[in-house]
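One structure is given below, encoded as structure tokens.
For this view, one protein chain was removed and the others were kept in their places.
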Amino acid sequence: MGDWSGYLTLILQGAWVTIKLTLMGSALALVVAFVAGLGRISRLAALRWLSTAYIEFFRGTSIFVQLFWIYFVLPMTGLWAPTPMQAGVLALGLNVGAYGAEVVRGAILAVPRDQYEACIAVNLTRFQRMRHVILPQALPLMLPTFGNNAIELLKATSVVSLISLADMTFQAQVVRSQTGSTLLPFVTILVLYFAMSSVLSLAIRSYERRVTRGLDGVR
Amino acid sequence: MIRIQNLRKSFGTLTVIDGLDFDVMKGEKLALIGPSGSGKTTILRILMTLEDISGGRIEVCGEPLYHMTKNGAEVPADEAHLHKMRRHIGMVFQHFNLFPHKSVLQNIAMAPILTKGEKRPDAERRARELLDMVGLADKADYMPSQLSGGQKQRVAIARALALQPQIMLFDEVTSALDPELVEEVLEVMKRLANETDMTMLLVTHEMGFAHDFADRVLFFDKGRIVEQGPPDQIFTAPQEDRTKSFLRKIIAAGQRV
Amino acid sequence: MIRIQNLRKSFGTLTVIDGLDFDVMKGEKLALIGPSGSGKTTILRILMTLEDISGGRIEVCGEPLYHMTKNGAEVPADEAHLHKMRRHIGMVFQHFNLFPHKSVLQNIAMAPILTKGEKRPDAERRARELLDMVGLADKADYMPSQLSGGQKQRVAIARALALQPQIMLFDEVTSALDPELVEEVLEVMKRLANETDMTMLLVTHEMGFAHDFADRVLFFDKGRIVEQGPPDQIFTAPQEDRTKSFLRKIIAAGQRV
Amino acid sequence: MEWDWDFAWSILPQLLAGFRVTLIATALGAVVAAVLGLVFAILRRSRNRAVARTTGFVVEFIRGTPLLVQLYFIFYVLPDLGIRLPALTAGVIGMGLHYATYTAEVYRGGIEAVAKGQWEAAKASNLTARQTWIHVILPQAVPPMIPAMANYLLAMFKETPLLSAITVLELMNQARSVANSSYRYVEPMTMVGVMFLIVSVISVIGLRWLERHYGRVGK
Partner (left out) sequence: DKLDDLKDAGTVRIAIGNEPPFTAIGADGKVSGAAPDVARAVFAALGVADLEASILDYGAMIPSLQAGRVDAITAGLFMKPERCDAVAYSEPILCDAEALLLPAGNPKGFQSYEDFANDPEARLGAPGGGTEEKLALDAGVPRDRLIVVPDAQSGLKMVQDGRIDAYSLPVLSLNDLLAKSGDDKLEVFAPVVGAPVYCDGAAFNKRDTDLRDAFDVELAKLKESGEFARIIEPYGFSAQAAISTNRETLCAQE
């Protein structure tokens, strides 16, 4: 117990891992959400089908199963042996990305048809329509849900402790086994998690306010 | 300039246009009038390739619009062909359909930059000239949401002009406007009609304006042309009963003729 | 029956009722008229205890409504006191507010069963009598969504009557109805006014009906009584300028007086 | 590593035993979440500011921190305070509590969707607060909530593997136990994934039906 500051350092190291996981996982989720979300509404049946399969699979199975699969089963197929960090980012990103894909799709479909027609009338190509007109308008619609998704992802990072990635939850376990105290490490990380998710939701809310201010009066 | 032959269009079981034929000369100003639901908007949308056609053939600038030749045979047009043909045509919508996330200047300059590879400074210079022409030189950096309806519609006209199409389509461009804003838009369009030799097709319920604007008026009903001719003839001496009763109703409703 | 003394009510900084006094006798039929926003609805809502008051005092059936005596001192009423006082009062709303998940019969019988402990068969028998009275005997087992607006409002009247209150409040009970359905509701209310000795307060914009219905008309403006008196006097010989101009406007707008 | 059908077949009974526990935990957790969520929703509407605020904070806190850590807390820390719950009970309470913060939002949405006039009509009919809730508000608020509730039920089902961290022998724990003693991860993990997927696909179909049948409330 005497070395509490040392143990706190350990938990803070874990907090840093949690933050990295959250940031990298969110980045991956964002990319995947757009790719799969756009795939869902593609003209190519194969792309649509692929995206749907991905989305249904990752939303349909538990993130723990996905994590264990990526960490333990994937290497045995001889393809690739991800480090715990890679496996964590991959599982979190793909899982949350599947939820995000539906958000992307919904937001794009929510842009009024008029806008597509105006694009055709000024002769933009499909890509230009998406890039310059539709996505910029769809983005503000996605943000609130993306914010919730990011918080869900932050919370889900704790499961990577089960594959021994030294995130905050894992370090709390270590501290617990070193000190014999259960209460202190767990209360500490609960507070830290809450602080992180509060910061996240505040950040998203203020960003959301900024983005929607630009579109004042549009809807 | 435009040749429409035996055009047919149905939505599901509802046939909206049924064997339509007409030609438009280069530089001609055409007004399309007729009761609600007669298919006027549908014709413009078809010319803008916003709809598919159910049958018939359209030629624009000497080339088929919805067809292309491939290995000697005529086949339905693909996106690349449509994209090429759209260069000739511009459209102004009833509800303006400005891009709400772009400034007035960007609304106008974007398409020339993206579709014709114009340099940004050139495109923006021309956009400012067009804004000047529609009387909005001072609004270049406003967002669409900060404009009145009439101003929005004038921006939309400038946006369509920026691509320098040979054919312009106007679909009830004043009917979503408050009455006191109508005049400023009509003003711009009259000037446009007089100063350019663009081919123009105008759908409107403003009979007075159709009269001043058009070289030829087509009266539609149920997806067919009932009567056509110079405005003076159509408005003062219509031949067909349906035209007469339509015009009488319009006048009774207090619209200008 | 009702005594209102120096009543005040504000929403935030907006004072809606400012020092209002009036009494209502047992069995009296009162019509409250006045321009929009003058506080008519607010008065009824206060009597129904749907709002708090900001100051003043109300007595209903000889007891204070928003106050009660506790250890000799008068203190703000608690929920139990309000609950007790509400027995005296019923209200019919502009938008009916029927319970959409209950049948017409249940809408009427529910409150007597729950609040007065009536036996279900007794309550339902009475509910049928009331339905008969409002001319809807055959609709007992319908759901509210299957009724027209006028029928809904008549059910709402029956529901309020089922509790046999001594005071009934009616807030623009016909203004959400299509014109052709207004008469059937007014019919029921006229009968009610003539056949019972309930005390009734009616807010309405139907001047003709107010005239026929009321013993006394109160003309409100800005939360105060500007003028009051028998209907004949108010409608045909108003004294105050504001009353005159209000009535003139109503007549110009084509309402019945 | 090859897929071994015989092995897969031999571990199926053990996995199904775990699957049973998973279903039981989900069902019980759902009941807790449904009841507690309603309590949260009602307390948050309380006229007593302190009660409403405190409930709001508790709900935000629970929602902002990972379920896994909450489970550790309930299972390992509470006994220090004299509350010793069996593993399954602890898991059900943990999951129920966590998801109650979500269902509370659904209740809130459903309750707020009931027209204001209904409260007033209830008052004009002189119903007590209790009678108003039971006879007027809830019967109208609940049916439109059903799809959103079912959605969270499915989400909770997918989080049951977390219970393995507090020694509940559910599906994931059975699979890990098989994997630990046989050194084979491919078969158990894949089978767990498939079981989850089957349940999810069936549920999604059911969910679509519910949505058509009851409409939608909340997010």
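Each chain carries a letter (A, B, C and D) given by its place in the written order, and its residues are counted from 1.
In this section, contacts are C-beta pairs under 8 Å (C-beta built on N, C-alpha and C of every residue); 3 or more make two chains touch, one makes a residue touch a chain.
Model, not experiment: these values are computed from the prediction.
**Student:** Can you pull out the displayed chains that the omitted chain is in contact with?
**Tutor:** A, D
**Student:** Would you mind spotting which of A:T145, A:Q178 or A:S198 touches the chain that isn't drawn?
**Tutor:** A:Q178
**Student:** Taking the entire complex into account, which one of D:M149, D:A179 or D:V192 touches the absent chain?
**Tutor:** Checking each option in D:M149, D:A179 or D:V192, the one touching the absent chain turns out to be D:A179.
**Student:** Identify the residues of chain D touching the omitted chain, counting contacts across the whole complex.
**Tutor:** Within chain D, the residues touching the omitted chain are 14, 17, 76, 79, 84, 86-87, 164-165, 167, 169, 173, 176-177, 179-181, 183, 185.
**Student:** Kindly note down the residues of chain A that lie in touch with the hidden chain.
**Tutor:** Residues 3, 6-7, 9-10, 13, 72, 75-76, 81, 83-84, 163-164, 166, 170, 173-174, 176-178, 180, 182 of chain A touch the chain absent from view.
The criterion applied here is as follows: only the chains that are shown with their structure count from here on.
**Student:** Please tell me the distance, in whole Å, between the geometric centres of chain A and chain C computed from their C-alpha atoms.
**Tutor:** Centre separation, chain A to chain C: 56 Å.
**Student:** Tell me, which pairs of chains are in touch?
**Tutor:** A-B, A-D, C-D
**Student:** Which chain A residues qualify as touching chain B in the complex?
**Tutor:** Per the stated touch rule, the residues are 114-115, 117-118, 120-126, 128, 132-133, 136-137, 214-218.
**Student:** Provide the residue numbers of chain D that touch chain A in the complex, in ascending order.
**Tutor:** So the residues of chain D in touch with chain A come to 1, 60-61, 63-70, 72-73, 76-77, 80, 158-162, 165, 172, 176, 179, 185-186, 189-190, 192-193, 196-197, 200-201, 204, 219.
**Student:** In their complex, what parts of chain C are in touch with chain D?
**Tutor:** My answer: residues 48-50, 79, 83, 86-87, 89-91, 93, 95, 97-101, 110-111, 114-115, 159-160, 163.
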